[in-house]
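Right, I'll just put the structure down here and ask away after.
What you see is the complex with one protein chain gone and the rest in place.
For reference, chains read A, B and C in written order, and residue numbers begin at 1 within each chain.
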Amino acid sequence: MLQQATGLFIAETHTDAVTWHFTVEQMLVSGKTQYQEYQICEIPTFGKTLFLDWKIQSSLLDEHIFHECMSQPAMTVHPHPKKVAVCGGGEGATLREALKHRTVEKAVMIDIDEELVDMVKLHMPEWHQGAFEDPRTTLLHTDARKYLEENKGAGFDVVLSDLPDPLEAGPAVYLFTKEYFQACADAMSDDGVLALQAGAANMSYPYCFSSVVATLRDMRDTFPVVRPYWAIMTTFLLPWGFVLASKKHDPLELTEEEVAKRFAARGVNTRYYTPRFHESVFTLPEYLLEAIDRHGRVLTDAKPFIWGA
Amino acid sequence: MLQQATGLFIAETHTDAVTWHFTVEQMLVSGKTQYQEYQICEIPTFGKTLFLDWKIQSSLLDEHIFHECMSQPAMTVHPHPKKVAVCGGGEGATLREALKHRTVEKAVMIDIDEELVDMVKLHMPEWHQGAFEDPRTTLLHTDARKYLEENKGAGFDVVLSDLPDPLEAGPAVYLFTKEYFQACADAMSDDGVLALQAGAANMSYPYCFSSVVATLRDMRDTFPVVRPYWAIMTTFLLPWGFVLASKKHDPLELTEEEVAKRFAARGVNTRYYTPRFHESVFTLPEYLLEAIDRHGRVLTDAKPFIWGA
Amino acid sequence: MLQQATGLFIAETHTDAVTWHFTVEQMLVSGKTQYQEYQICEIPTFGKTLFLDWKIQSSLLDEHIFHECMSQPAMTVHPHPKKVAVCGGGEGATLREALKHRTVEKAVMIDIDEELVDMVKLHMPEWHQGAFEDPRTTLLHTDARKYLEENKGAGFDVVLSDLPDPLEAGPAVYLFTKEYFQACADAMSDDGVLALQAGAANMSYPYCFSSVVATLRDMRDTFPVVRPYWAIMTTFLLPWGFVLASKKHDPLELTEEEVAKRFAARGVNTRYYTPRFHESVFTLPEYLLEAIDRHGRVLTDAKPFIWGA
Partner (left out) sequence: MLQQATGLFIAETHTDAVTWHFTVEQMLVSGKTQYQEYQICEIPTFGKTLFLDWKIQSSLLDEHIFHECMSQPAMTVHPHPKKVAVCGGGEGATLREALKHRTVEKAVMIDIDEELVDMVKLHMPEWHQGAFEDPRTTLLHTDARKYLEENKGAGFDVVLSDLPDPLEAGPAVYLFTKEYFQACADAMSDDGVLALQAGAANMSYPYCFSSVVATLRDMRDTFPVVRPYWAIMTTFLLPWGFVLASKKHDPLELTEEEVAKRFAARGVNTRYYTPRFHESVFTLPEYLLEAIDRHGRVLTDAKPFIWGA
């Protein structure tokens, strides 16, 4: 029953408990941009997969779970989203999900890593599915925070913050802080909705997620509604955490029927975040509620969250 | 950012996509019984952990999630569980959860691997917490199926089937078949409830789970109520599937309030399967519903499920 | 002191005792030809490195050790090598070493895998160093055995058989048999010298090496002189075995001075197989002598050596 390894593997260390060795069937392209190291490869069962800085980001098997959860709750809870900003979201799939809503007139995607986005355009068409060519899309390669700060009052109905985890050497440390969230709010309309990916939501490492929730809850005047939610990802080997922060609309007030109605009206189809599953996505287990209470701290530019620190 | 490994690791291969290398901080005891290879070790973050045949079984971090889900839905849905059978359940934690219900008068645990249970008694007291010494407990070391077949009409209110996955060389292949489930039913009372762990519930390997659901659904006359459910486990690196099959009582008819009332009346405390979370546990994502439809086949002694085959 | 892995690794399993995880700093090119899978990558300390079918073949750190030992003893023991055949030797480095001898007028390299040689020409110039462009070189892409069989009486002074290990699915199983060695002899001059790489020469896996020695010793009438020798390779993580089989000239009769004289006369420079080290290369430890006695069997087309079988 013992067996030894032969082949090509990408090793990712999540916590001190376990390292994941992903089997690389074929390396499609690998390299280093100004901001991060990347690999695009074929993994058995998962299919085409993207790694950034040795962290699995997205695979054909379940990227739809991540990107639906990244986009759809915020898009759906807004009664008429016309103007959307996607911060980060290099694969183009968060953008793709947002554009599913026929109400959208303008979608601005701001991803600092042009070289990576160019790679994705070429090698990962299954993700963006033409979203970059949608006439409603504007693609910018600058720092998302800087863009938002320079576009106060832009009136985005929805801001989708799909950024890499705040790794020490990575580009996203200051895009998980109160100051950043305020910049999001300032660029949003009066009933705008913000959603962001907020890190692992398992028992081993709920720290980033907890602090993002705590930070947004600390901004009651800006975001009276803060709803943490989660997605059960297969390729991440753990559940993933998201947070929806809203100036007015509350997803917990949406019924299954209302979600279904909006999907139908706007031409939206989904596979994971379905009307039936809407409520479940917002129902967190006790351990996450406890983790938010115990480990959540308010993140600021002065004291940001550093992954693994 | 590149880093190489140093230390002691247990490698578990789940599917062809990924191998997990668990960090062994300290090997407490390891060996081979007549039925399986085992390791009990300390893993950082996870704490004390049991491996059987190179598959992670249980860790202090989240064994409560598994064992609560293994026991509590079935125990709770039964209005007055007096007689309980635990098939397998070597760690004694499924038994522990069942015994939390003050209504229980007799609990029979049947685990074929005496040597392993002896190890567990000695090295894993945090799991059984005295359950083996409970005066209501009878511990037997024989084949669970044989026991049930020899005890038709025994009138168990609840049968908890907490068996290892049906590995080709393992002891449990014929304890995941229609014939076995019938033997469970025959040893149960007229309103008895069966629950079993049914394997991984992720997108990579929903095959065992799907077929267990399909098999029990194919036994409509015996089990009019079949409810698949899941638990989000951190240490398993994936969600886990369970099935509740019932002659009469339906967990979907239990409200949060009723679960809370029964817990209070019977002296039950839980951390994951709480009244609030009851409904969520029974809400499966679309991919599992589809997997049941697509991959579920009726398992029989003639055509059992073999893990990985 | 415990540390976990992060990054890209190639795993090679040598025996059931140990698996080697090579750190891939950069994947230069990888793919599959008609005959084998290959990777050319940067490995820290080793530099550029070639893998074939998940076995490390050659790195910039010590390819000179392998290729000098592959070529120089046979080339040097022949008093005036004019015509040389290289069987296999895809990297072009065995050819490079042979061409160092000014006496050489014609060198024919026969490597079946054109696609791989094309890759090597492009990505591994440090190996061939222009040898493919040498006017004395003829490069053929056909089966080396077939070529030799069709060129009986060709009168090669030296045949260098630098073939991949006889893997079950690989192209070289019938190029490690008596029939192949006879084909070599038939294409050689009356005082011709054959040298071949013959597999690992450590205590864990001396089996291929032992049988190659036994096979050539069994051909006394063809090759009265059979001299096993070895090279201590760093990148292979073990010593490597070679065999020199000769119709007339015996390397054990060459003194350090004579080797030095021939090197000087022919313009040969070396770094590992030096005149001083000549004798040591032919001095095997007891365990290899014993392994030849115990494990050596005569290899024939009917009963070839299959690596790992």
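In this text, a contact is a pair of C-beta atoms (placed from the backbone, for glycine too) under 8 Å apart; a residue touches a chain by one contact, two chains touch by 3 or more.
Since we're looking at a predicted model, the values are computed, not measured.
Visitor: Based on the whole complex, identify which of C:Q34, C:S204 or C:T255 touches the chain you can't see.
Guide: Per the contact definition at the top, the residue touching the missing chain is C:S204.
Visitor: On chain B, what residues meet the omitted chain?
Guide: Counting over the whole complex, chain B touches the hidden chain at residues 2, 4-13, 16, 19, 21, 24, 26-27, 30, 39, 54.
Visitor: Can you list, in ascending order, the chain A residues touching the missing chain?
Guide: 1-7, 21, 23, 25
Visitor: Please give every residue of chain C in contact with the chain that is not shown.
Guide: With respect to the unshown chain, the touching residues of chain C are 1-3, 5, 9, 11, 13, 15-23, 37, 43-46, 53-54, 61-62, 169, 202-204, 232, 234-235, 237-239, 271-272, 274, 276-277, 279-280, 283, 285-287.
Going forward, only the chains that are shown with their structure count from here on.
Visitor: Specify the angle of rotation obtained when superposing chain A on chain C by their C-alpha atoms, rounded to a multiple of 5 degrees.
Guide: Rounded to the nearest 5 degrees, it is 180.
Visitor: How far is the middle of chain A from the middle of chain B, if each middle is the mean of its Cα atoms, in Å?
Guide: That pair's centroid distance is 33 Å.
Visitor: Let me have the rounded angstrom distance from the C-alpha centre of chain A over to the C-alpha centre of chain C, please.
Guide: 53
Visitor: Measure off the straight-line distance from the CA centroid of chain B to the CA centroid of chain C, and report it in whole Å.
Guide: 56
Visitor: At least two partner chains per residue is the criterion; list those residues in chain B.
Guide: Those would be 1-3, 5, 21, 23.
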